[in-house]
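Missing here: one protein chain of the complex. Every other protein chain is in place.
Chains here go by letter, A, B and C, matching the order in which they are written, and residues are numbered from 1 within each.
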Amino acid sequence: MVRLATEVGSLQLKNPILAASGTFGYGLDLLDFCPPEALGAVVTKGLSPKPRAGNPTPRIVETPAGMINSIGLQNIGVEAFCTDVLPTLRQRKACVVVNVFGETEEEYATVIERLQREEGIAAYELNVSCPNVHKGGMEFGHDPKLLRSLVAALRPLTQRPLWVKLSPNAPSPLAVAEAAVTAGADALTLVNTFRALSVNARTRRPSIATGFGGLSGPAIKPLALRLVWEVHRAIPQAPLVGIGGIMSGTDAVEFLLAGASAVQVGTATFRNPNACLTVLAELEAFCQQEGVEDVRELVGGLVWP
Amino acid sequence: MVRLATEVGSLQLKNPILAASGTFGYGLDLLDFCPPEALGAVVTKGLSPKPRAGNPTPRIVETPAGMINSIGLQNIGVEAFCTDVLPTLRQRKACVVVNVFGETEEEYATVIERLQREEGIAAYELNVSCPNVHKGGMEFGHDPKLLRSLVAALRPLTQRPLWVKLSPNAPSPLAVAEAAVTAGADALTLVNTFRALSVNARTRRPSIATGFGGLSGPAIKPLALRLVWEVHRAIPQAPLVGIGGIMSGTDAVEFLLAGASAVQVGTATFRNPNACLTVLAELEAFCQQEGVEDVRELVGGLVWP
Amino acid sequence: MDARVDQKAVLVARSQLSPRCFALDLVCPRPLPAQPGQFVMVGVSATSDPLLRRPFSVAGVMPTENGAQFQLLVKEVGKVTAMLRHLPLGSEVGVLGPLGRGFSLDSCGPHPVLVAGGIGLPPVLFAARQLQKQGVSFDLFYGAASEPELLLRSEIQKVVSGDAVFCTDDGSFGESVFVTDLLRKRWKSRYSHLLACGPNPMLHAVARLAREKGVAAELSLEEPMACGVGVCLGCVVKLADGTYAPSCQKGPVFRASELAEGW
Partner (left out) sequence: MDARVDQKAVLVARSQLSPRCFALDLVCPRPLPAQPGQFVMVGVSATSDPLLRRPFSVAGVMPTENGAQFQLLVKEVGKVTAMLRHLPLGSEVGVLGPLGRGFSLDSCGPHPVLVAGGIGLPPVLFAARQLQKQGVSFDLFYGAASEPELLLRSEIQKVVSGDAVFCTDDGSFGESVFVTDLLRKRWKSRYSHLLACGPNPMLHAVARLAREKGVAAELSLEEPMACGVGVCLGCVVKLADGTYAPSCQKGPVFRASELAEGW
């Protein structure tokens, strides 16, 4: 028997496998393949104060071992989430992490204040790293000062854990990570997608409507893993949630070893709607084979040369 | 008939396909698959004043659609290159770009001064972006000030074109690009490998001996293409040499459209020793199909939304 | 929604229909209760390149003892379609489906007209097969670039109770005309409904024609898809109300009237 339960800071999770924001809807779209309550947590699609239409199409393109997306944070808005989705998640006893997005400090605050009125939310994940919106998001995620002020402003609004999801595109991801932690973030999620470009040679245009988009999938795994380890080494006390190209149980183990307390599965779900459960089963099998009795033994266990 | 000849700044090339540094030896190892004189140019393995032993093993590992390397600039040194290799390259009338590496400004200067005494060198490519050596390289490539001073110091030593090969790991690749151009670089090569980490889940150690290494191959293509376009937009007058994950003629076209005057083929050669020639043939076929009479028409032709 | 499953299907037959198009017959162990216009997400790779599955409309399906046998018509345009063309018989492919919302064949009136352009044929052919079974009379217009790309002509002739009209862009078979122009020329007032699949310019023309004629049109759209199950929002189509709807979930068949102008 492998003990799979873990914690991210003060938040207890039944296992370390989470569904990533933007790849699992609001948690209820794949009940037939992956019920949310089976996972450590589900992270919702990024929610803004009002519904957002998102970006023009085409929005996605496949690249070698990856994909670029520019969804532009299309979402139903926080109100519809509270009314139409959250009650069912609550009833299913899913552990729900809400990914929060705003164009301004006030918008982030609006979303959190609305969600504070609801039971059944385990944590907030601040999306300050979406490469596909013009305002907000990236700005906060690239500038340590802005981010510190954002986190400091939101911190008093809630006792719930505040996670900050970092951008790998920041000039200094480390500086941003430190700013977030100093300002009171409970954990850091690393990483969001990498700014990328795909070109259609025949049309001579970018493959997606907005030009740039965000790269995800196995292609970025070695880069994401590097960032997790760098941040873990620099700020060992900060709980980390690892993400980027995880497709298998071994991939998950690699992120845990690099210092993540839990991991998120994103693009893999597009390939297999039950990817989160597969990763979980493989993680358990790995632990069994390798004699790991408690999955937390793995966290940060990388032996550096 | 497609006209394939192109130029990078003042340097005329018979075609836009170059063999990348570190993936083609010193130009003579693959004569039976890809004679150097058939290419736009061959870029040599990075040369330092003295031979370098390079890093301990294991040095390479495959990742999804990519590979990580940490060779550590093992090379025969500039003297052996001039004596043992260059005469044959000259005799074959290959267009030779020498990739230059030093731990200090002086070391770069030493290599260039030695090479200045030789005929048959078309350009220098300064490697200021190798993620796998402790001293030199990366430092210069990450800091605009240091780079400006390096390029300014080397500029008077030669009339030959000076290319600067940029690091995608720099906090601001744009600032570094501008510094290089301002200080007198004739062209910029983008990009070198991305700092990356691969972990062996069972041994709990990095897959390669030095821990971090540099990611190359198709996985990085969307990131390299993005950087080329960003630099081209910001400094349209700077001639660019594009590189990163090019495996096919269409890949090459994409880099040309994004603003590169020529491209380099790296990791692809490991998969197919004649990859450069295949890319060249496919590029020509593409131009024929699409009615491109002069390959230079493609350069910078990306239509931005 | 509950009918969808993810299963392995075995490739049992392939026939080349034109230089770039071929038919695949696949057998899967569990039911695949697809309706005309619905699609499946097909995965052919154990490695991460290609990374994503690809959507293909079901062209026909027959229940077997516990599972199903179904047909796909595929045009080779890139990585996965090339792999499908060379996959040895007996190979397994991942099949997730049936997905999306198909044509509403039950409310298409006494004499619908079906329009297919190019590799838009599969869902239209499936609809035709179904309408024939239901004893509904209908016409079918089918246009392609040139004669070899007009797939399965004799089969279509057999299935269509009314007129089956073929045309090609280059005139190598039938009239040299766009299929929508031909439809306009030959329009019959008894047409009660329009079902179409094909390239976007064709669908735009179909939508215009239907509006002119005051007939409802259902269009099967093809947007690039990542997940096929509504969670990535990559495949959206702009609706008349200005919002974006995931075409894998709310479509791929939309009523023309639902869609934004020029969508």
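List of remarks:
Heads up, the rule we're going with is that a residue touches a chain if its C-beta (ideal position, glycine included) is under 8 Å from a C-beta of that chain, and two chains touch if they have at least 3 such contacts.
No experiment lies behind these values; they were computed from the predicted model shown.
Shown chains touched by the hidden one, complex as a whole: A, B, C. Touch with the chain omitted from the figure is made, among B:74, B:110 or B:250, by B:74.
Here one chain is not drawn; of A:64, A:168, A:259 or A:273, the residue touching it is A:64.
Contact with the omitted chain, checked across B:120, B:273 or B:301, is made by B:273. The chain not shown here touches chain B at positions 22-25, 29-30, 32-33, 45, 53-54, 57-62, 64-67, 69, 71, 74, 217-219, 247, 267, 269-274. Taking the complete complex into account, residues 64-65, 218 of chain A touch the chain not shown.
One chain of the complex is left out; on chain C, the residues touching it are 45-50, 79, 82-83, 88, 90-91.
Everything below uses one rule, namely that only the chains that are shown with their structure count from here on.
Taking the mean of each chain's C-alpha atoms, the chain closest to the overall C-alpha centroid is A. Mean C-alpha positions place chain A and chain B at a centre distance of 34 Å. Centres computed as Cα averages put chain B at a distance of 46 Å from chain C.
Residues of chain C in contact with at least two other chains: 48-49. For chain A, the set of residues that touch two or more other chains comprises 64-66, 217-219.
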